[in-house]
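Each chain you see keeps its place in the complex, though not every chain is here.
Order as written gives the chain letters A, B, C and D; numbering starts at 1 within each chain.
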């Protein structure tokens, strides 16, 4: 059904379509509408789920954890300070291998206080063991939330997933969204059948303590699960595409990178605006392209090497800063390209913090700057 | 692509208006739209903005709107802020809801419309709730979306009883707008 | 740049938000200060035996008028203070 | 302190609060009692949003903003720091909304109360998370419709009674704890004065109606704050030296009168046909 929705609503619709069984979440701008919409769905009888009205985000994820080990499909959503406050639980959920899906509506972190978007909140959580997918549109938010359950619950992945969407720019921006039908979603996403759940017939300890003899192997298995997730993310996106006609490029999506001298690397909603710029510059005869990282974790190092290996300059647009180093994506892109015989120049651009707008002109400037480094131009 | 900026006060429903217009175009005319608020918390009474982009192809530019094609002002007192006309592009439209003609707006090269939508809304809705009617006027004046599309969107977004009343107001405003069409003052 | 900023620092007069304006009928007022006490914005000034209203930050909430035991305050549409053709707010 | 004795000077002015905001009134009055030698510690909530977002900074006293779960812990630190620096004369006033007090800020508050430092904690209670648009909190009253406890098929608004925070706080055996209402300013001011004089932590929870959150016209704020007490929906209580004192209501009103003025309770009246 063709509808007109913002990404917050799109995510709430996905939660309904995914037949989530337990939701626990805490309000925070600009995520709140997701939670409100879910509460509304339940009140209106559209969604048959338990909504746990927790008193904080730490508890939100803890409650999801409890419900998940009981065998339920769970959902939560947060943003910024809320994500930061549940941080202990992030490591815990991934280490415990519970397939939580969480929408992170990206917003900058205090201090100073901001309610506007940047990626500092989720990017800073890159080491927590969660899969992170960044979406570009409300449609992708909906579709990715559905895909996220398939990925998270995959028997060899069993790793929680963050669906990251830019605050306001996506969360509060309505646009055309195609709503899948319930039957279609049901056929794409079967009910969650956990291998391990709390069962007095088979008593088990969930998340026991472990000595140095065992602990490392569990951490290794988390890393292997992430490796597996690479495949699964791609396969699920393919399958989704076959069913619904919409694909998002799996881990990383190139746009007009063929023969591009300068390629811009982006995450999230700014990609849309950048496409516009790429088209215009291409029209003007500039060999520019775009690589959107859909997954930050698992990090698409292989794809980056393949797609960017041929470029002369790579410009990385970071909506975050790893203070004392540089934008996090920039570092990781360089590392991914490390060791290639022909190495593109990699330039980092930190933009759009705390809701700073990124206009077409800003992006064009980045491209111009990048092109000026291209040997052809020098 | 068309870019519209809406000015109102917290509680007046500017965000809903921006959305309404977008929905009318996107769902009822198979076109594309983006609508978004001014990205802040809006306190009741505080001046707020909202935005709509309309287009025939999917809209990819997600940056802010700096040079709108049209500015819609919900309330004459907002003119005091002095920023309603900012960036309005040459040849654009400035639509003001006011019970009287304000003097000396520093508008240049744009078309100016004034309508007393509050009176209309009071009449139809019994309250000075102008947002649906403002969309109606704009649609009437510009023809950017059809009255039918506006109607469809209103019935989607409001519960039935409210929708009917609001469409009544919007339709009236739409017709008024059609009358006004081409009657804007060039400034 | 340390995020510590001197306060107060007011960039906009929130009186501009007002849609209704409190108007005092001075003769009814006995200076009981009830309005002064209840004004959320602190927009009412004590004056010997009476009060006056500072419109810079008065948002027109109407509490003063509602709570005045002598009904000495009336709320009046703000637009009515704009001359035909518009004019200064306060 | 009689009205006329209150300071003329305003210590919060020009905020971005909605017209008729009860919370800002409560803070205005509190600062009038505490005076200029006060530091406010506050946290995400309407108050922070409307008083300390650049370029509109509305306090005339220092204000320390801290994360949502942290108010009372930062208060503890500030008290210790000021003491260490020989500036005990500066009063520390922690302020949080109901959400920042009874939910996410409860633990830090409990810890600070337990440590027994001298500070005042003011909870302005608008009975929901208003800064984020009106979701239920632990302090939302039974039956109120909020953005996360909407009314619908079989859903009748908030289904849990209001958390009795005052009793919880009193169970910490602090020298002074009280509830107040901006509808009873003399009582509120007296309680603030007692809080100032308490030898340890003092807690005041003040009812502050919220026009958009509760759904009523802005001029009714004080009226509702009074009506809540008269209709038995808010007690003016005091806990001092281990004993409770609750103000008798001289002119009780039916609760329906209170409900009838607020959208959040509209469904309760509809249910029983709007009668009685």
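FYI, a residue touches a chain if its C-beta (ideal position, glycine included) is under 8 Å from a C-beta of that chain, and two chains touch if they have at least 3 such contacts.
Note that the structure is predicted; figures quoted are calculated from it, not measured.
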item	value
Labelled copy-number formula for the complete complex in this structure file	A x2, B x2, C x2, D x2
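Note that in this section only the chains that are shown with their structure count from here on.
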item	value
Chain pair with more C-beta contacts, B-C versus B-D	B-C
Distance between chain centroids, defined by C-alpha means - chain B, chain C (Å)	30
Residues within chain B bordering two or more other chains	41, 45-46
Residues of chain A whose C-beta touches two or more other chains	29, 111-112
Complex contacts: residues of chain B adjacent to chain A	19, 22-23, 26-27, 30, 32-37, 39-41, 58-64, 66, 153
Touching residues (chain side chain C, partner chain D) in the complex	5-14, 17-18, 33, 36-42, 46, 56-57, 59-63, 65-67, 75
Chain D - residues contacting chain B, complex	16-19, 49-50, 131, 211-212, 218
